[in-house]
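A single protein chain has been removed from this complex, and every other one stays in its place.
Then we have chain A:
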């Protein structure tokens, strides 16, 4: 039942969900001055219970590591940081309440978090109204579009255009035929649109599009039709369990031989929840993969710190968002010399950070973190050296604002 909340909630029901917040007379209330002394408090609402609990727990671990490192290095002239973790239960209403509590009761200076797009929108509504900086770690980027954006809104996670774009540029070749299977809600539609935007200039032909309901456990109904399209590439745009289930059933139906399976984001935990045989050869995008450490010094440093803190465990893709977001925030706090919101915004906008995966920076107009995207392929069982040796990196696309939707496309004034 918690699953339904991931479904693209309409703006109207979202507003209804946050009505309790509005009733308190909070939306539009004046900004209150927060103490510029005492611990630096970072509120961290993530879906600890529910189907994305594993991702959320990874995010908490990584964020805690970032805070610990900041404190070990002396904090901000002795002023230490503190992470206030809250369970948003993957529910927009719950997230709004928890965020408001973090700001009002716990006096959090900043908010970082949210995994689902609907939850992210709801957290953003609250932080925007209260004038509190919010760094989102959700893959959807609707809050970066002008109508939902505010100068307090930052987006650390990759957005659909970045991942789907990188994957399409690498995996699509001129003259190929592509069939799409996409989840029928915001995430699927955003990814599908991003793939098609990138695919058009490459010169690939779309032979068919099939939309499936969110959370469908069985895809057999769609397979005969996808088979009949005889595509070179089967592009599957869905998230979480839908990804594992649909790939598994496409393989069962023998689609993997004739077509190459491509996904916008190849999820670490879904690969683990499935077997190497099923995912073998599947290509997708990622914000992080621990295996880049051979060529990437910042990844090596991050992995080593993570291993030391958590019994040799490795950080996951979604977990890393928690780390990079909190690290960038604390670097900006140091730069600003305090927790004053305006000064930290200026510091974040000017920040160049390289803490886990190479250079990153927040674009001025929409505060999207411009960063590298990795195109990875799931390894054959016989090629895996350890249980964590899941993927091989096919390409690394360096961060480049040109690969993003332009500020004008998002509705911002040219800057």
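Side notes on the structure shown:
The working rule: a contact is a pair of C-beta atoms (placed from the backbone, for glycine too) under 8 Å apart; a residue touches a chain by one contact, two chains touch by 3 or more; residues count from 1.
Keep in mind that, in the parts below, contacts and distances are computed from a predicted model.
The complex appears with one chain absent; UniProt names that chain "Branched-chain amino acid ABC transporter permease" among the candidates "Putative tricarboxylic transport membrane protein", "Branched-chain amino acid ABC transporter permease", "Ferredoxin" or "Cytochrome d ubiquinol oxidase subunit I".
Considering the full assembly, A:269 is the residue among A:269, A:287 or A:369 that touches the omitted chain.
Across A:210, A:313, A:370 or A:395, the residue that sits in touch with the chain not pictured is A:210. Looking at A:252, A:304, A:342 or A:400, the residue that reaches the missing chain in the full complex is A:252.
Residues touching the missing chain, restricted to chain A, are 1-3, 49-51, 53-54, 184, 210-213, 215-218, 220-225, 227-228, 241, 244-245, 248-249, 252-254, 269-270, 272-275, 277 (touch as defined at the top).
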